[in-house]
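Structure below; questions to follow.
One chain of protein is taken out of this complex; the other chains stay put.
Right after this comes subunit A.
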Amino acid sequence: MNMTVNGRDVELPDHVTTVRDLLDHFKLNKELAIVELNQSILDKSIRDDAALSDGDRIEIVQFVGGG
C-alpha cells in the first residue's frame, strides 16, 4: 500500500492495514502520537482501529517543547 505520511510518500507492507499497524511499523510512541487521517482527526478512542487505504494522507504529530 502506498500512502503519504507526514508529507513523505511511503510504501507499506501488506500487513499494515490499521493506524495501530502503521504506528507499530514506524515504532512510534502510541502514547504520544496524534493521528490525522485524510484531514480527519482521529480521537484516541477510535484511532488505533481506523482502517487504512491506498492513497491515504496521514499526519502523525506530537507535543514538543514550545512556549
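Heads up, the rule we're going with is that contacts are C-beta pairs under 8 Å (C-beta built on N, C-alpha and C of every residue); 3 or more make two chains touch, one makes a residue touch a chain; residues count from 1.
Just so we're on the same page, contacts and distances are computed from a predicted model.
Student: So which of "Cell division protein FtsX", "SiaC family regulatory phosphoprotein domain-containing protein", "Thiazole synthase" or "TRAP transporter, DctM subunit" is the UniProt name of the chain that got left out?
Tutor: "Thiazole synthase"
Student: When the complex is taken as a whole, what residues of subunit A touch the one chain not shown?
Tutor: 5-8, 10, 26-29, 32-36, 41-44, 47, 59-67
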